[in-house]
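Quick notes on the structure that follows.
Apart from one protein chain that is not included, each protein chain of the complex appears where it belongs.
Going by the order they are written in, the chains are A and B; count residues from 1 in each one.
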Amino acid sequence: MDLLHNLIFGFGVAFSPVNLLYCLIGVIVGTLIGVLPGIGPLATIAMLLPATFYLSPVSALIMLAGIFYGAQYGGSTTSILVNIPGESSSVVTCLDGYAMARQGRAGPALAIAALGSFFAGCVATVIIALFAPPLAKIALEFRSPDYFSLMVLGLVSAAVLARGSLLKAFAMIILGLLLGLVGTDVNSGASRYTFGISELFDGISFVAIAMGMFGLSEIIFNLEAKGKKEIFTSHIHGLMPTKADVKASWKAVIRGTLLGSALGILPGSGSIIPPFASYTLEKKLAADPSRFGQGAIEGVAGPESANNAGAQTSFIPLLTLGIPSNAVMAMMMGAMMIHGIAPGPEVISKQPDLFWGVVASMWIGNLMLVVLNLPLIGIWVRLLTVPYRFLFPAILIFCCIGAYSLNSSALDVGFIAIFGLLGYVFRKLDCEPAPLILGFILGPMMEENLRRTMVLSRGDPTIFFTRPISCGLLLAAAFLLMLIVFPTLRHKREEVKE
Amino acid sequence: MRVKIHKTRDFYCGLLFIFFGTCAILGVRHYPMGSANRMGPGYFPTTLGGILIIFGLISVVRAIWLTRSSLEPWGLRPLILVLGSVVTFASLINSLGLVVATLTLVVIGSLGGREFRLKEVAILYLLLAALAVGVFVYGLRLPFKVWPI
Partner (left out) sequence: MRKKWEWSLLTIGCIVVLTVGSMGVAHAQSYPNKPIRLVVPFIAGGAADLLAREVGQKLAESWGQPVVIENKPGAGGVIGAEIVAKAAPDGYTLVLGTVVTHAIDVSMVSKLPYDPIKDFSPITLVGSIANVLVVNPSVPANSVKELIALAKSKPGQLNFASSGSGLSQHLAGELFKTMAGVDIVHIPYKGSIPAITAVVNGESSLILNVLPTTIPQIKAGKVRPLAVTSAKRSAILPDLPTVSEAGLPGFDVVSWFGILAPAGTPKEIVAKLNKEIVKILQMPDVRDRLFKQGAEPLSCTPEQFDAHIKQEIVKWGEVVKKSGAKME
């Protein structure tokens, strides 16, 4: 079979000592970057790019790719341990992962995240090998109306994330949308809500909001809690997932992988939407949705698999069409061009060692990551047994430095404080930050695509329904909305009757 | 029937939403709304702000009619100190450098904790400062001002 041939060929390329070494370097650096809040794979790849000039193109790409998906692994570590998402794709992992850590189950959470990611990585590798060109064509079919409808679906599912009042969840989503609009408007160039502060022209930094609303508010809450109880229970329930854990998670992993692989291909949405979608799906399919947010392991397994699968499949548009799906891919494209390779449909045929070598290296990289991360779990878990009064200043330091290091901007650090206050106030009022963050991420894209669609269709809104993809997504959103709203209404009516 | 406004979470929540919604609308009042065909920069934010105000009003009204739990007390000390420590860091990092900013962060932050023992905080600070400088300045070669001079 051709596929087998190609894969074997690819493994031959990827298994060379040089490429193995660079793969290892890439994933280690990537994991470190993911764990450190603030610095992300983009800046790291930019810094390391000159170092790759003297390498062969295959080695260079293998290393850079390793940094990218390695960062996904690292990002989930901080989400689980200290409720701080290292990357936007790790936000969802905070919800149940951190809850599990509080219950002494950080080990199983980290392990399931690693194993789920590994499974997803393997499957995604096969998918890339088999379906890259046709999948890329599908991805290209997505136009502005379809993206808008996808965002609508995403936002409706954001309401599912919340555990409390639906009204508050929707309000938080809207507030998140508004926060996302801060900055320069793409369509007109006008600057909104910037108060003349030039650093706000490109919007509030995600890192500041995430660290503030998740991390800082969590710290304040923990500090004000009365009583001698330690924040992280010192009774560790073992480092590895139990049989029950695995039984509960394996379906979530599969679903997450498929969801992530499908959604990761879409240029622009990249690795942000898959974890959210997976979480929503798991919560809706679960027998007891109220467990979510309190340590349901499916809430970690699904999203983690989704985000790793998404990270890998996001390579597809670049490797097959020469269209980078996100900023990191754009850097890779630059790296390829520097090495004299024109990314595009011919890469598969004209540079098979590059394509298959990189694909095979993704599998190897995932394996390395699991081997590296699993033993580290013991260390991470032990870290949590440190008394909180030592732990939280350390968290504060890494947050502040991490945020500052992004753009050497003290203002970003100041924003952490502002959003920390906001996050604290909202939690006191029973409003959850997760829907807000999703609104923040998706809002600008949603508005941009809405306005562009209206210009393209010359003001005709029916285009959202005449395009099949868009229509399908909007119907799914409406269906999901009904699923969410009606049970709540019924519940309310019963409550009022009493 | 007496209408009693329960000073509940929903009530304040609603007020907060109304506040933000109003700010949103006011913030873009100078920008053109445009038409549905070519939406101006004011269209989307104003609509969202309006929806938020409506949600806020619903929340306030619900607070009047339904009984919910009352507000939890706020821990002002940790709130002010932790936030203050971050703000101090932000204001000092550019002028006095990493080492000093870290010091203020650790000290003020620790004051927000439940216990404060000087020796522990001192050791913690030295450890964290060394780690921070080691990882970020030497390891990652980030352009930080380390010392005040």
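The definition used in the following text is that a contact is a pair of C-beta atoms (placed from the backbone, for glycine too) under 8 Å apart; a residue touches a chain by one contact, two chains touch by 3 or more.
Given the structure is predicted, the values throughout are model-derived calculations rather than measurements.
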**Message:** Going by the contact rule already stated, which one of A:343, A:365 or A:423 would touch the omitted chain in the full complex?
**Reply:** A:343
**Message:** Using the document's definition of touch, tell me which of B:32, B:50, B:84 or B:97 contacts the absent chain.
**Reply:** B:32
**Request:** With the full complex in mind, choose from A:386, A:456 or A:475 the residue touching the hidden chain.
**Result:** A:456
**From A:154, A:241, A:260 or A:324, residue that would touch the chain that is not displayed** = A:324
**Request:** For subunit A, enumerate the residues touching the unshown chain of the complex.
**Result:** 42-43, 45-47, 49-50, 53, 140-141, 143-144, 184-191, 196, 198-199, 201-202, 267-268, 321-324, 327-328, 330-331, 333-334, 337-340, 342-346, 407-408, 448, 452, 455-456
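As a working rule, only the chains that are shown with their structure count from here on.
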**Request:** Could you put a whole-Å number on the gap between the CA centroids of subunit A and subunit B?
**Result:** 23
**Request:** Going by the contact rule at the top, pick out the subunit A residues touching subunit B in the complex.
**Result:** 36, 39, 47, 165, 167-168, 170-171, 174-175, 177-178, 181, 185, 187-188, 190, 192-193, 216, 219-220, 223-225, 388-390, 392-394, 396-401, 404-405, 408, 410-411, 413-414, 416-417, 420-421, 424-425, 428-431, 447, 450-451, 454-455, 458-459, 461, 496
**Request:** Quick one: which bits of subunit B touch subunit A in the complex? Just the residue numbers, please.
**Result:** 9-10, 12-13, 16-17, 20, 24, 27-28, 31, 35-41, 43-45, 48-49, 51-52, 55-56, 58-59, 62, 66, 71-72, 74-75, 77-79, 82-83, 85-87, 89-91, 93-94, 98, 101-102, 105-106, 109-110, 112-115, 120, 124-125, 128, 132, 135-136, 140-144
